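Every protein chain of the complex appears in place save one, which is left out.
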Amino acid sequence: MRPMIDRDQVLHVARLARLRLSEDDVETMTGELSGILEHVDRIGNLDLEGVEPTSHVVALENVLRPDVPRPSLPQDVALASAPEPLNGAFRVPSPQADA
Amino acid sequence: MGELLGLTVAQAAAKIAAGDVSAAEYFGAWQGAAAGDELNAYLWSVENAGDYEVKDGPLGGIPVAVKDIFCTEGTPTTAGSRIIEGYRPPYTATAVRRLDAAGARVLGKTNMDEFAMGSSNENSAYGPVLNPWDRGRVPGGSSGGSAAAVAGGLAPCAIGTDTGGSIRQPASLCGIVGLKPTYGAISRYGMIAFASSLDQCGPLTRDVTDAALLLAAMQGRDPCDSTSVGIEGGIAAPSREDLKGLRFGVPSELARDTFDAGVRAVFEATLARIEELGGEIAEVALPSAEHGISAYYVIAPAEASSNLARYDGVRYGMRSGGDGDLLEMYETTRAEGFGTEVKRRIMLGTYALSSGYYEAYYGQAQKVRTRIAEDFKAAFAEVDFVVTPTSPTVAFGLGEKTADPLSMYLNDFFTVPMSLAGIPAISIPAGLAEPEGGGRRLPVGFQIAAPAFAEQKLLEASYALERAIGFDARPEGVDG
Partner (left out) sequence: MAELEAVIGLEIHVQLATKTKMFCGCELSFGDEPNVHTCPVCLAHPGVLPVPNEQAILYALQIAAALECEVAPRSIFHRKNYFYPDNPKAYQISQYDIPLASNGRLGEIRIHRAHLEEDAAKMIHVGESGRIHGSGASLVDFNRGGTPLVEIVTEPDLRGAAEAAEWARLLRETVRQLGVSDVNMEEGSLRVDANVSVRPAGSEELGTKTELKNMNSFRFLQRGVEAELERQRELIAAGGTVEQETLHFDPQSGSLTSLRSKEEAHDYRYFPEPDLVPLAPTEEMLRDAREALPELPAVRIERYVGDGLARDVATVLATDPETADYFERAATAASGVEAKTVAIWVTGELAAALRQADSETGAAGSKVSPESLAALVALVQGKKISHGSGKTVLAALVAEGGDPAAIVEREGLAGMSSEDGELESIVAAAVEANPEAAEQIKAGNGKAIGAIVGAVMRETKGRADGGEVTRLIRSQLGL
């Protein structure tokens, strides 16, 4: 049977999710995801024409916050867990080609 | 000492409030118990209880084991993952703050499946939790550490989170009470998100009264969580002794569902018990529930793929590949920081949301969800509660299902529909049963689900049934 998801799709999805997969991972993942998708794909055959999708289970609207400032974190606390902070800022490698 | 540890939360709180028991002594006793953790239930526990001032309140002096998914200011919070190992949050989750305001105190942070993804606790980056009834078996998941701590005599009570059964299933497998409240009853603020539209905090306790006590303290609208509502009128200690006039619906689909014979026997004995208490058993139809697992394993991974995208090595937690360019840092950090199951679900969810597949997967799953909610609504027009076994099996062996993710997912068969509908459900221990392959008898949970925000009614019925069942078995070596 044709797998539900193929190697190229696995690689594409891994790139979207920013997950580096080893060759073995790609292999295993392709098999496992296909198996799971085959199961969940059963809902694809249900006739749900006209059924409203649930986006929230609570029946609330307009839950808002007044525009009143609350204290922010001191800079050192904000940066406390950051790898390699610099000059009060979070440091990251340059984006380069990856936009 | 043993006497102290044998008290329920309600009993201990009463004694502390009356001055019969010293809060410091009580806390110290539990601290000692937690320090002797051989189940790998704790990832962190309080070392020094010395400077402990008891706050007045319904939980004054009560230690609580907190699933490591709740942020606690200044103390390690890992969500069972390497990717935020060493992270100390700058804030505390609302549920924990409310327990604190009621006088309780965090005893430790409990082990869990990484980011709450799992039904066996084998997906923790910090090793599996062992079931106190049989250390060769899993405690269930993902709140396995919390369940094992309570069942194993390492904490008087605990809190966990339930996304598709993560409180109820481990409670069932460990022989304790686990309550998943209505979505919106307790604030999710500070609870590390797995699947935002499903996640809900709840108590894992020795008995129904203790579950009510913890729920009462934690529930309520929170300005930090737009989706929180609270329970109107609050929660009181349950006291009902019979089930007269209450109708319990058994899904007709259950007849053809496969589950352990031992589990079925306990389930049927419990139905008989309900009738003895004056309750009525009726059949209800939940025709869409059988698609719950499929819908759940689209929705939960999809939301998780987005919720877990913030673990990128930029602001906190692990960073790897930082000497390369940005893409390399992202991909390496996430490849090394996340475990296999988490990666699998991120992949699944990213795929389900990606261009061209959204309608077929996520859109369709959300429609199934609507159908399931409608099924429950129709059922609750006929009956007061819907009942099922909590889990199709008793605790299974460590490593037994890890090779086949799908068989692991099917464990959530009975608990997922309530999560999708956002309604409250409780698992109470109903008896013991021998596992399919033979062996020591293990706990079996009985699940009762109620309409949204009908927690008080649910607790009352559970309390009456709990008394009638009189489940008093304990794992070997545990006081009670």
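Chains: A and B, in written order; residue numbering restarts at 1 for each.
Just so it is clear, a contact is a pair of C-beta atoms (placed from the backbone, for glycine too) under 8 Å apart; a residue touches a chain by one contact, two chains touch by 3 or more.
Every value quoted in this text rests on a predicted model; they were computed, and no experiment measured them.
Q: Check each of A:Asp24, A:Asp47 or A:Glu61 against the chain that is not shown and name the one that touches it.
A: From the options A:Asp24, A:Asp47 or A:Glu61, the contact with the absent chain belongs to A:Glu61.
Q: Who touches the missing chain here, B:Met117, B:Ile186, B:Leu246 or B:Leu326?
A: Here the residue in touch with the unshown chain is B:Leu326.
Q: Can you say which of B:Leu59, B:Leu130, B:Met218 or B:Leu353 touches the chain missing from this structure?
A: Of these options, the touching residue for the absent chain is B:Leu353.
Q: Out of B:Cys224, B:Ala265 or B:Ala360, point to the residue that touches the absent chain in the complete complex.
A: B:Cys224
Q: May I ask you to list the residues on subunit B that touch the chain which is not drawn?
A: Residues in contact with the chain left out: 69-71, 77, 79, 84, 87, 89-91, 93, 188-193, 195-197, 223-227, 302-303, 305-306, 309-312, 314-316, 323-326, 330, 350, 353-355, 358, 362.
Q: Just checking the interface: what residues of subunit A touch the absent partner chain?
A: Per the touch rule, subunit A residues meeting the hidden chain are 16, 18, 55-56, 58, 60-70, 72-75, 78-79, 86-96, 98-99.
Everything that follows uses one rule, which is that only the chains that are shown with their structure count from here on.
Q: How many angstrom lie between the centres of subunit A and subunit B, each centre taken as the mean Cα position?
A: Distance between chain centres, rounded to whole Å: 23 Å.
Q: List the residues on subunit A that touch subunit B in their complex, please.
A: Of all residues in subunit A, those touching subunit B are 5, 9-10, 12-14, 16-21, 25, 29, 32-33, 35-37, 39-44, 46, 48, 51-58, 60, 63, 65, 73, 77-78, 80-84, 90, 92-98.
Q: Where on subunit B is subunit A touching in the complex?
A: Going through subunit B, the ones touching subunit A are 87-88, 90, 183-184, 197, 223, 226-227, 229, 291, 293-295, 297-298, 305, 309, 312-319, 322-332, 334-335, 338, 343-344, 346-348, 350-351, 354, 360-361, 363-371, 373, 405-406, 409, 420-422.
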